[in-house]
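A short worksheet on the structure shown next.
Every protein chain but one is kept in place in this view of the complex.
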Amino acid sequence: MYLRKVQYHETDKMGITHHSNYVKWMEEARVDYLDNIGLPYSTMESLGIASPLTEIAVKYKSPTTFGDSVQIDVSMREYDGVKLTVNYVMTNAQSGVTVAEAASKHCFLHNGRVISLKRSFPDIHERLNRQLANK
Amino acid sequence: MYLRKVQYHETDKMGITHHSNYVKWMEEARVDYLDNIGLPYSTMESLGIASPLTEIAVKYKSPTTFGDSVQIDVSMREYDGVKLTVNYVMTNAQSGVTVAEAASKHCFLHNGRVISLKRSFPDIHERLNRQLANK
Amino acid sequence: MYLRKVQYHETDKMGITHHSNYVKWMEEARVDYLDNIGLPYSTMESLGIASPLTEIAVKYKSPTTFGDSVQIDVSMREYDGVKLTVNYVMTNAQSGVTVAEAASKHCFLHNGRVISLKRSFPDIHERLNRQLANK
Partner (left out) sequence: MYLRKVQYHETDKMGITHHSNYVKWMEEARVDYLDNIGLPYSTMESLGIASPLTEIAVKYKSPTTFGDSVQIDVSMREYDGVKLTVNYVMTNAQSGVTVAEAASKHCFLHNGRVISLKRSFPDIHERLNRQLANK
């Protein structure tokens, strides 16, 4: 669970959070999630592993604005050793209203080339796979 | 067709354009498209009409970086008077490589309430509808 | 004291935090500071008061990057009822190194017109003035 205050600089002239910021929040929540499951970005980077986005999808359910706090719940939806799909449910922490539902898809690169984590980094693969089972 | 140089401040530490910027570019290209078909945001706003995003989806095909120019081709995919789906094809203007394909879905608000453009603003509805036929 | 993790989307292709983000952090820290002294933005806004920036200055001392936490200490430097200068000292929370020193100047608007807080909102003036004495 990642909690994020909406900042003034994230609002637009409609008076609400600009939709592009939810995509940044997804990254922040994903980084936090990987920290929590013992796979911090820094570890991945020191091993030469990157996990670039291949797809993103967001459904905007209800607007937020400056002063709101958004709770982001991250979970792994699909993972096969080569591709990963991460799910995000964003809730207004004050009102409990669902503000957005989203997903991101990732592949894995090692020194710039697409790899199978399962084959190249079985330990990391195991840790990710366990999260899938736990969900 | 909207042409957009990738800016230095849009890159990230992977050395490529951060994925959140493509969502901003879609908005820029959509604004430009609406200008070109005679429906500028300013006209919409002066009539009290807003067209907030309800969904967004991006498929990232190939990275871009500082120095690249991205051509964004906008088209209307679906429109029924109440909901609008806009399509985006993004191409590296130098190499011709497709860098991303994306779509955004919108509804229409008048003074904050969801409306049918077809019923409330038939002239604007006609203009949008014609774009659909033209595609 | 406002603590801020550097996010991945805030880095650039030099591998460090892009300098424009420090300006956003100043706003975040200022909002937090005003909350702490009992003058939240929401109160100001409900009274029709805005405090737009008239000047900003940042000295960049040492770079930061993804994974760093930045501590931002906010203080009031000058205030005369009409203009306000706010000071920011930003420190790498892990290493203790000063990363930036900055200042922002503000005027006050009421319903869009420049005002003297001292004359128009003496209670708010008093609260700000006390902070100056405390520093």
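Should a chain be cited, it is by its letter among A, B and C, assigned in written order, with residues numbered from 1 in that chain.
The rule is short, and it goes like this: contacts are C-beta pairs under 8 Å (C-beta built on N, C-alpha and C of every residue); 3 or more make two chains touch, one makes a residue touch a chain.
Given the structure is predicted, the values throughout are model-derived calculations rather than measurements.
Residue-wise, the contact with the chain that is not shown comes from A:15, picked out of A:15, A:96 or A:112. For subunit C, the residues in touch with the chain missing from this view are 14, 19-20, 23-24, 27, 50, 52-60, 63. The chain not shown here touches subunit B at positions 7-9, 24, 27-28, 31, 41-42, 66-67. Counting over the whole complex, subunit A has residues 8-9, 11-13, 15-16, 18, 20, 65-66 touching the chain that is not drawn.
Assume only the chains that are shown with their structure count from here on.
Ranked by separation of Cα centres from subunit A, the top chain is C. As a whole-number value, the distance joining the C-alpha centres of subunit A and subunit C reads 29 Å. Averaging Cα coordinates per chain places subunit B and subunit C 34 Å apart.
Subunit B has its Cα centroid 24 Å from the Cα centroid of subunit A.
Residue positions 24, 27 of subunit A are each in touch with at least two other chains.
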